[in-house]
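For this depiction, one protein chain was excluded, whereas all remaining protein chains were kept in their positions.
On to chain A.
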Amino acid sequence: MAGMKTREADVRPAAVIAARPGRHEGRRRRRGGFGSTGPGELALRYALLLFVLAITVLPFLWQLSTSLKGPYEDVFAQTPSFIPLQPTLENYARVADTIPVWTYALNSVIVAVIVVGGNAVGATLAGFALARLEFRGAKLLLVLFLSTLVLPGEVTIVSQYVTVRGMGLADTLLGVALPGAIGMLNVLLMRTAFQAIPKEMDEAAVIDGATPWQRLIRLGLPNVRGMLSVITIFAFIGAWDDFLWPLIVLNDPKNFTLTVGLQYLNGTFSANPRLIAAGTMISFLPIVLLFASLQRFFFRGVAQGAIKG
């Protein structure tokens, strides 16, 4: 957890990233004013973009290529072929013989589902109460929620493990999932989202005799769907990608999550890069597909500070 934790007050719309430069662009191009893109500049831009694209994407493609190479293709050659000569999926089957990779994937899914569910419910309820209901101790609670943000997660990770162990949850998936099941940052982000709903709407509901539950479900929820998507997506990614915490909690190889299992594979059978490559792809591809289909939420999430690193 961390990174942009503290920017919860920064709720700029996605349009900041997606639309603004574009609008100016259009107006300027029509005027034919300064800095309009000439063919030379455009070519230079695309050349640079392709160069950076190669740097970012080639390592992934190289891994994908390695995962598809058969046993008779020399992956250690000094100038190996970039494209598999005889592409095969057998490494994906063989990695499952070496480590229970599908069980690990399932374990990661279980952890992610608990974390996503916990945050969607817990952060929404608390965010609403802190934003819109008055109660004793609300100020103090808010201060405590905020103050957790200055602590990098690694600082408390040891005593968090002691706590989880004390609950008898060491070496269990529940132990991995539980501490992150309600993220303090997510509570604050949801609070900010509820605060953005016009007060008058809420007051009208109060005058009509609506209970807090009715206000939350009928008025609140429809208006915070954007932020709710952001926190659930980032909760999923955070849980799926997490390494240090499950590495500390889990002991028995049959309970490993995907990240811990992959490191285990790397340590035990480092001889065959094809299998490791297949394993990394099993972990990477679902996240990439999720990212590609929901990318507008990601960029909004960064703008809002919902990132966990």
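Please note the rule applied: contacts are C-beta pairs under 8 Å (C-beta built on N, C-alpha and C of every residue); 3 or more make two chains touch, one makes a residue touch a chain; residues count from 1.
Criterion: contacts and distances are computed from a predicted model.
> Which of "Multiple sugar transport system permease protein", "histidine kinase", "HTH luxR-type domain-containing protein" or "ABC transporter ATP-binding protein" is the UniProt protein name of the chain not shown?
UniProt lists the chain left out of the view as "Multiple sugar transport system permease protein".
> Which residue, A:Ile99, A:Ile114, A:Leu130 or A:Val176, contacts the hidden chain when the whole complex is considered?
The one listed residue touching the chain not shown is A:Leu130.
> For a quick check of understanding: of A:Leu178, A:Ala193, A:Leu219 or A:Ala235, which residue touches the chain that isn't displayed?
A:Leu178
> In terms of residues, what is the contact footprint of the unshown chain on chain A?
2-7, 9-12, 16-17, 20-22, 24-25, 33-35, 37, 42, 45-46, 48-49, 52-53, 55-57, 59-60, 62-63, 66, 76-80, 121-123, 125-126, 128-130, 133-135, 138, 141, 144-145, 148-152, 154-163, 178-179, 181-182, 184, 187, 211-213, 216, 237, 240-244, 247-248, 251, 259, 262-263, 266-267, 270, 273, 276-277, 279-280, 283-284, 287-288, 290-292, 295, 298-299, 302-303, 305, 307, 309
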